[in-house]
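For reference, the structure I am asking about is given below.
The other protein chains are all here in position, but one chain of the complex has been omitted.
For chain A:
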């Protein structure tokens, strides 16, 4: 349990131990926020993230990106727009590329999730990661985790793409720094690397 500097225990977020307080909260919440699920209800979600199994207690409204980042500490997926548009939160859910800012954690119950933390090994970068470094396909790095996972999924479907196909495939991931040119180079390079390394 977290403590503040004076050593006092702090209630963990999202837990309502006192039924009366929870009820009050519910009434307030229900009246003022009709669309929101009451805060009292938490639900159990089982997910496998990068091969590790986790059991989570979350509010039904908790977004997958927040569950990953704040409950499980996978901060690779970033929050950029909360609306599916920028792609910084992209993860793979049972292999599919999803924007985890508009997926509820409960929707991931029983699923296998891959974040950027699960892409390379601890001591070796994945060929896609190496390609992005070599081709200078990233600058600030904020869109990069999402970009890498979209690339990984895309190259599984299309291992030898044209530049135009790469651009179409990445249109759900916005990069504000690179102007995309070097990202396209990096994906081409990654396709080469993957082909060569698989051939070995």
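Going forward, contacts are C-beta pairs under 8 Å (C-beta built on N, C-alpha and C of every residue); 3 or more make two chains touch, one makes a residue touch a chain; residues count from 1.
Assume contacts and distances are computed from a predicted model.
Chemist: Given that one chain of this complex has been left out, which of "Sugar ABC transporter permease", "Xanthine dehydrogenase family protein molybdopterin-binding subunit", "Propanoyl-CoA C-acyltransferase" or "Ribonuclease P protein component 3" is its protein name according to UniProt?
Modeler: "Xanthine dehydrogenase family protein molybdopterin-binding subunit"
Chemist: Just to verify: which one of A:97, A:113 or A:138 makes contact with the chain not shown?
Modeler: A:138
Chemist: Have a look at A:44, A:75 or A:158 and name the one touching the chain we're not showing.
Modeler: Of all options in A:44, A:75 or A:158, contact with the hidden chain holds for A:75.
Chemist: Which residues does chain A use to touch the chain missing from this display?
Modeler: Against the left-out chain, chain A lists 2-5, 10-11, 13-14, 21, 24-25, 28-29, 32-33, 36, 39, 59, 61-62, 66, 69-70, 74-83, 85-86, 88, 115-117, 119-120, 125, 129, 132-134, 136, 138-145, 148, 163-164, 166-168, 170-184.
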